[in-house]
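Only one protein chain is missing; all other protein chains are in place.
Chain naming follows the written order as A, B and C, and within any one chain the residues start at number 1.
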Amino acid sequence: MADAHAHGHDHGPDHSHGGGHGHAPSYRGYWIAWFILLILTVVMIKIHNRNVLLAGIGIKSCIIGWWFMHLKHEARALVWTVVLGGLGFVLFLFYLMYFEAAKAIPSV
Amino acid sequence: MALTHSHGTDAAHGHDHPSGFWSKYIFSFDHKVIGVQYLILACIMGLIGAGLSVWFRTQLAWPGKAGMSPENYVMAVTMHGTIMIFFVVSLSLSSGLGNFCIPLQIGARDMAYPLLNMLSFWTIVPGAAIMVASFFVEGGGAAGGWTSYPPLSALPKAAPGSGTGQTLWLLAMAIFVVSFTLGGLNYVATILNLRARGMTLMRMPITIWTYFISAVLGLLSFPALTAAAIMLLLDRHGGTSFFLPSKLILSGQLQTNTGGTPLLFQHLFWFLGHPEVYILVLPAVGIAFDVLAANARRPVMGYKASVFALWAIAFLGMIVWGHHMFISGMNPYLGKYFSISTLIITAPFALLGVCLLGTLWRARIRFNTPMLFALGLISAVGTGGIGGLFLATATADLHFHDTYFVVGHFHLMIGVTSLMGTFAGIYYWFPKMFGRTMNETLGKLHFVGTMVGTFVVFTVQHFQGMGGMTRRYYEYVNEYVKPAAALNPLVTIFAFIAFGSQLIFLVNFFWSMFAGAKASKNPWEATTLEWTAESPAGHGNWNEPPVVRGDPYRYGEGADGKGWKLQTDA
Amino acid sequence: MSRRDRGSVWRFLLPVGFLAFTAATVAAVLFKDWMPPVASEHGKGVDGMITYILCAAGLIFVAGHLLLAKFIFTSGADDAPAYKPIGNKAEMLFTIGPTIFILLISEIGVLFIGNPIWGQVFKEDPEDFQIEVIAKQFEWIAHYPGRDGKFGPFRMEKYDEVDNIAALWKKDKESRDDLVVRGKLILPAGKACQIRIKSFDVLHSFNIPAFRTKQDAVPGIYTKTRFVATTPGDYEIACAEICGVNHYKMKAKVQVLPLEKYMKWLEEEPGFFE
Partner (left out) sequence: MSGEAAAGHGHAAHGEWECEPTPFKASWPKVMMWWFLIGDAVLFGSLLVAYGFNRVAAPAWLPQDKVFSMNFITVMTFTLITSSATMATAVAASRAGDRKNACLFTMLTAVGGIAFLGMQVYEWWHMIGHHGARLTVGPKLEGFPDVPAFSAYFFMITGFHGSHVLSGVFILLYTGFNALRGRNGPEGVELAGLYWHFVDLVWVFVFGTYYLI
């Protein structure tokens, strides 16, 4: 956003507070994140452990969300909305349905 | 696609002053025109949906006299439910009045993305057309209940409407979800980003809060229905078995499906279905707050508490869907959880109700039509809400589930409450829409008819439900239910009254549009922002951007003795 | 726009209307027993729970409408002095008080009255009589395990509309002595019955209003419900989940026999393949 100002691409609604975002992150950071993601993928494939897999999914999605999608630089309200709305309710849906699926007695 | 580029440099200013008929009234970008378009579409769909209910009510009261076959009956109840929920209440309350009043009440020129707004209206039109067209295909419209639980809705042979009719139903619903999602994105972005200077979040009228919350709920819950619809379509036409278990026998034939379960659909459906109830009810309550404050000449009681209660209802509403499934074969322990969590919602809901009621404390009431509807809404939301206590308790639900108690309860909530809110809103904002007022005499007649009709119908249905009268029965052939079913003619007569008074409304609405008395800028002496715009407001709403200097409900504190102050006044 | 409403007829009409509605509703609850006569043990508990909510909710309903009527009736006319704030304390009391009250009564109800009865309905006890109910479009079939106490497994391939309605197979030794009764469910009085429900096609709901029993029949899985019928006599099953065109006709008789008679019937009735 800060750069947006500098280059004259301001658009009314947000320009008054866009300055809080700090500098554009360097390219290098992204490629480090990329490397970590690759390593994690390999680890997930090699280790057939459910907990490791779930942890791997969690860490990978955090890296993508946090660095690539710039949640790091976003307002806290947005971060919480994404975490609760996009993930929380879905996990809760699965959590409750897990008991259901595990307990049903097949009849044929 | 369009979302990817943020701010156009190819500014097309041509529509700023639309002159032609088409660009002004049909493919308009103006949120007010789009809002009215939604309202008119909802009126048309409402005639169809309510007409269906009159048809099957006649059958219930005098079996065999309505020229209705059992096939017609299951189709009529299904389509009545679907049309009323998605194409009447959602369209008129959420989309229609929402589009109309959000920019006006927050001081924006238009929605954040007017093109998207127009597109979402023109997406819903074919959806509505497809829904209506499904009556005329072979086998008739969908007949699996508005919940369309598989396997009934997944196997074309299970019911007459489960053929093409059900496919068109799913298609229309998918279109509806797309349109509603686009609209919801617009609502959220507009309310978050385009508030006029000084319009902080806690200075927004409660109507805006409720629209915001219902848009958020819609965006979070409708995708679950989309997923369920995709899977159901695949089950119907791709031969998959997401919801179809192994070895079903239908009309003597062994089916080839393997491995699915219908409970999955029910979970996904109600993950949407329960928030959907709040999507429909909350904006009505919000409008009632505005109307009550303006016509009781006092600020709403407990503004902050109400906002808190709304958020609490929204959050809890997302995690209690299973109370629609107590006896669906769900794990009994989940039944206990859903009972307890659902009953927690009584707290914020009671808070909301008490704030509505308290707004009348030490009031100076003006009994105009919108106010009468708002007062009726208080009673409806209270009466309907109390029925919820029974249904949320799993134990009591053993008796009440799928009886007319449920029917009475949810009609009071998402039928009467939301329509009372819608009517209050339409009568209230009509001057802003057309620069004219609706006829008060007809309006009051409409109110009496609606009030007496609906309250008798749905209260009596509660008692019929206590008698164990089951839903979606073409005729009551069981012995035990005879005393309860004996009340059906009474219910039907009052349903006629309720339906007839809606015709009065339609006449009033369209007549006043052209011939109503001219209205001034602020006919109700209300304080919120929309009353600073012209009546009717032009494209762009204001010439000068309004600056907000106070709370939305500034009644009883006027310095010059007039007893009220606009939100823009110092 | 009706600015001067001092003598408005609505100031009287609305309170009278709301009070009349309240009075009529309360009278309807007090003077008529709407519920079908109860004939099962947990059914009494269900009725107790409903009565509890009726009292609690009725209180809220009446109080709310009285207040509504009072506020409307005593509201000043338009030329009365402008609104004076009520004061934070009074407002807090007025809003938070009822909220906590309603939360408490509803949660106490569900935790201490409702959930124990809910538990009874899903209790599993090997001592109970095991009965299976099969739902199909549009009839109910009762399936008893017979003398060996074991249900024969389903062989859906062997289903036949006329000869093998329950989709059993005579080569299975568990099936041989099973009893199959179409359109009628025979139950013992005073003894707990564990009902295992199965659907052959679409969703149905096993609903005996007199027992306050309702449980969906879900194809693919067994659902369970449990009750103790208390009074011998005839009752009805009605389907409570839309299952197609003839949903309304999908009913069956429930015959509750005294225990000795029931045992005798079980002994004497020939098995399905006998």
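Observations on the structure shown:
The criterion applied here is as follows: contacts are C-beta pairs under 8 Å (C-beta built on N, C-alpha and C of every residue); 3 or more make two chains touch, one makes a residue touch a chain.
Quantities reported herein were computed from a predicted structural model and do not represent experimental measurements.
Remark: the absent chain touches shown chains A, B in the intact complex. Touch with the chain that is not drawn comes from one residue among B:56, B:87, B:100 or B:113, which is B:113. Residue B:231 is the one among B:61, B:128 or B:231 that touches the chain missing from this view.
Contact with the omitted chain, checked across B:250, B:268 or B:407, is made by B:268. The missing chain lies against chain A, touching residues 3-4, 6-7, 9-14, 16-18, 20, 24-27, 30-31, 33-34, 37-38, 41-42, 44-45, 48, 50, 53-54, 56-57, 60-61, 64-65, 67-70, 74-75, 77-78, 81-82, 85-87, 89-90, 93-94, 97-98, 100-102, 104, 106. Against the chain not shown here, chain B presents residues 1-13, 15-16, 29, 108-110, 112-115, 181, 184-186, 188-190, 192-201, 219-224, 226-228, 230-231, 234, 238-242, 256, 258-261, 264, 267-268, 271, 540, 545.
The working rule: only the chains that are shown with their structure count from here on.
By number of C-beta pairs in contact, A-B leads over the other of A-C and A-B. In terms of their C-alpha centroids, the spacing between chain B and chain C amounts to 28 Å.
Our note on geometry: chain A versus chain C, Cα centroid distance of 45 Å, whole angstroms. Looking at chain A, residues 104, 108 sit in touch with two or more other chains.
Among the residues of chain C, those touching two or more other chains are numbered 154, 156, 219-221. If you check the complex, the residues on chain A that touch chain C are 104-108. Of all the residues in chain B, the ones that touch chain A in their complex are 6-7, 193-194, 216, 219-220, 224, 245-247, 261, 263-264, 267, 271, 318-319, 322, 329-331, 333-334, 337.
Interface residues of chain A facing chain B in the complex, by the touch rule stated above, are 9, 11, 13-14, 85, 89, 92-93, 96-97, 99-101, 103-104, 108.
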